[in-house]
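Here the complex is missing one protein chain, while the rest keep their positions.
In order of appearance the chains are A, B and C, and numbering begins at 1 in each one.
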Amino acid sequence: MITHISFWVFAVVAVLSGAAVFWVNSMARASYALALSFIAVGLQVLLLHQNYIGVVTILMMVMEMAVMAVYMVMFMGMNPALMPMNMVHDKRHALAAAVGAFLLLAAGAVLIPWPARRGTPPAGVTVALGEELMGPKMLVMAVVGAVIAATIVAGVVLAAHRTRYDRLGDDLRRRPANDPQPGGVGR
Amino acid sequence: MPDSAVSAGSALAAAGILGLLAVLAAVLDGFLTARAAGGGPSGLSRPVGEVARLMRQRRRTTVAADTLLWRIGSAGLLVMALMIVTVVPLGEWTLFDLDVGVIWFNAMDVLAWAFVWLTGWGANSTHSLVGGYRFLAHGLAYELPLMFGLVAPAVAASSLNVGTVADAQQDLWFVVWMPVAFLAYGTGILAIAVWGPFTPALGTDIAGGVTAELSGVDRLVFQGGRYALLAAGAAFAVPMFLGGGAGPLLPGWAWALVKTGALLAVFVWLRRRLPAVRPDLFMEVGWVVLLPAVLVQDLLVAVVAVWRT
Amino acid sequence: MTLQTVLLVAAALFSVGLYGALSQQVVVMVMMGLELMLNGLIVAAAGFWWFLAPDPSGQVLLLVIIAAMTVEMAMGFAVATHLHRVRRVDMTDMAADLNG
Partner (left out) sequence: MGLTHSLARYAVRHTHVMVVEVPGHWLTRAAVERHILDRGWRLAPSPGDADVLAVCGTPRAQLAAVVTRLWDQMPGPRARVGIAAPHLVEAALSGAEDELLDVARQQADSRSRPDAPQSPDHDMGAAMNHGAEDGMSHSDHDAHAGHGGMTDEHGGMDHGGMQHAGHGGMDHAGHGGMNHGGMDMAPAGIPLARSGEDRDGLEMDVLHLRLGPALPYWPAGLVLRCSLQGDVIVDAEASLIDPAEHRSGYDAGQADALHQAARRCDNAAYLLALAGWEDGASRARRIRDSLLLDADLAGMTEDLDRLRRAVKRSWVLRWSLRRLRPLTDDDLTRQGLPSHLRGDTRDRLLSMLARAAADLAGSAVRVDRPRLVPLGSIADLVCGLDLGAARLVVASLDLEPFTATTEVVHA
């Protein structure tokens, strides 16, 4: 009973705060509304007995949204004053597409005769996930790890202004490096 | 849940214990501050007096503040602390015995990013915005070492459940053979509580930083949240590094409380001893020194764990 | 809480996200739309796993989705920073207009 009630509460919170992302005027509120939506979804995933995934969703997404809000304040000069920002284009078509997608997906969800459950959930879901990842599905994890490492490198290259040649000189020998803000290690 | 009344009762008890620890921390801090200032009253009544003062004070708002997010931010730290203690075992009781308690702690500690930042930004004041920036700069440096620091005990105990981690330390406390991880964890706790060396976000040089515009009940909740976070962090360290409730004579819950109190006292005392670490300098230390050190620690722990099985 | 209801919630989240991704102008808001769509996907995948085939390998899919989200976000931030640096632009339309 409690499970059902909380499922519906989380569902309503998730969808409403998701809608609020595009409803509120301030971008900071938008990103924290999205964070709230993710928290609700994470808790729903907890209810669906996937503790690790649920908590990790909350962890990752709150962090991301915190970063996103800072990003917007820094680059877009958002101050807390609620500036009405209505930056949409092609609102009608987008709305139509969204409603269409919802009807299609909802019809699918309700009308498709879903098969019965195969198998039973493992006793320790998280343990099973860990063993799966470090066993049969290790390739997936290895690939994901490599992709994330590549993302870090690519992201830094794209976003960074200065290269090591700017810091250390053309022959990379300058010590300490020429930084506008010296670091704390004294390299 | 058949015994939801029982769990509601124990939730209240846990919140009460956390509150008590926070008050004790504040008493100790008031005492140490008064002693350093020399002369004057002992400072032991400081927390009570501060509560009375802030309850009496008017709440202010600032021009064009995002009041909703600002208030959420200042109240958030307290909520975080309460959420953290739900997974901490006290003797044989745990409020919310989640099988991924360690990750739960991580999920809660990143909330500090949102809450402290919002408190700084929401007031629409330059000083508190700068405070928010400073917290994030610290955050970039402490967060990953903190997370990887918590990996070490989890690997050694082969579990993400906090109680299981505590039980795995019957022979040897984890703090003994993973000191670097413990150090990174302690650093992280001081940082999320914006405490001690990590106070530049609340620095007097920027008129109180994040707290510059807070007054009345908002300030009370924010400052109380900091003490509560410190207490919660100390409480979580006990099962992770300090052997949980293990100890002679006393029952488990008593040992857990004693250890928590001792660690909390150390945290409070550190504030007076250490100068602030400037965010711009600490950033490089976090990435170039702390993070690699913690990763090496994790590797060692993993090797030992594999070798033992 | 049945599979159908879980999927309905997922569909609603997905559609809201779709609306945002299509209608918003600012790069970051478009990214938020995409995130919301992936959010719906998480709910759906979690529902399928629990109600249809609760074996361990299904959870791996969810982890992959979350990893995809972080990668998308990180690259999004990097690209947006880059755009901001070279063109002073933070809107999709403007990035397209200036193209070439």
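Criterion: a residue touches a chain if its C-beta (ideal position, glycine included) is under 8 Å from a C-beta of that chain, and two chains touch if they have at least 3 such contacts.
Values in this document were obtained by computation on a predicted structure and should not be read as measured data.
Interface note for the absent chain: among B:Leu140, B:Leu183 or B:Ala207, the touching residue is B:Ala207.
The chain not shown here touches chain B at positions 33-34, 36-41, 43, 45-46, 48-50, 52-53, 55-65, 123-127, 129-130, 133-134, 197, 199-200, 203-208, 211-216, 219, 271-281.
One rule holds in what follows: only the chains that are shown with their structure count from here on.
The geometric centre of chain A is 7 Å away from that of chain C, both derived from CA atoms.
If you average the Cα atoms of chain B and of chain C, the two centres end up 32 Å apart. For chain A in complex with chain B, the residues that touch the partner chain are 2, 26, 28-29, 32, 35, 42, 51-52, 55-56, 58-59, 62-63, 65-67, 69-70, 73, 79-82, 124-126, 181-185, 187. Those residues of chain B whose C-beta lies close enough to touch chain A in the complex are 1, 4, 64-66, 68-70, 72, 98-100, 103-104, 106-107, 110-111, 113-114, 117-118, 121-124, 136, 160, 277-278, 280-285, 288-289. Residues of chain A touching chain C in their complex: 3-4, 7, 11, 14-15, 18-19, 21-22, 27, 30-31, 34, 37-38, 41, 44-45, 47-50, 52-54, 56-57, 60-61, 64, 67-68, 71-72, 75-76, 87-91, 93-95, 97-99, 101-102, 105-106, 108-110, 114-115, 117-122, 125, 128-129, 131-133, 136-137, 140-141, 144, 147-148, 151-152, 154-156, 158-159, 161.
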